[in-house]
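A protein chain is absent from this complex, but the other protein chains hold their places.
Here is subunit A:
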């Protein structure tokens, strides 16, 4: 039963040794700090503490960075093993494909969680130190960290799916870049275009919020925004959040990782090393 932990341990060693963990954590800390200081200007105008503003800025940051970092580790997970010729050997051991996937996922998620916690934690601590924090803004920070890890989990799973479908690690990297672009940038642009065309019709009022929350990156944004009034005010994105029931965004963000892993497992089954 603990065979997947053997894979996890080896993957952790690899992430530490190839400096992925260090670089990812550094990126998170630097971006979070920069946004916290750059975004601290409107504190007075909105009448909220600095940590709230900081969380709002970091939410926007995380939408881009969490999927990117997750895909950066995930694309190599299966295609890389096929390329190196080590997958056949790994599969000749009693560990099943599910265990291999689970082992890698556990290690990768732990690494992402570490980078997120340290990055957002540091920035949050700095913001609280300089501009004050309340119980609500601390909750918002905690929520940001946890939902960022969930968002990372979604894109880890989708990364494995692409890694199993692609022919070779290079192709998997290309597909991952495409996936990131679609989910994080193009999807929203498309929705924006549709809303403009619709000019406040049925689509905008009843369909649009659901289509939006179906995208895990948007669900992440909505969850963080809807939960805290201050954050919603600071990000100016309340409309869509109010049109949906409270459970919609959390449900989307919780269902996606499971769905992604199931799809990745199914695709992995068909890989012949």
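Things to note:
The working rule: a contact is a pair of C-beta atoms (placed from the backbone, for glycine too) under 8 Å apart; a residue touches a chain by one contact, two chains touch by 3 or more; residues count from 1.
Heads up, the rule we're going with is that contacts and distances are computed from a predicted model.
The protein name that UniProt records for the chain not on display, among "Cu-processing system ATP-binding protein", "TAT-variant-translocated molybdopterin oxidoreductase", "Aspartyl/glutamyl-tRNA(Asn/Gln) amidotransferase subunit C" or "Cation acetate symporter", is "Cu-processing system ATP-binding protein". Think of the hidden chain as still there; on subunit A it touches residues 3, 5-7, 9-10, 13-14, 17-18, 84-86, 88-95, 272-273.
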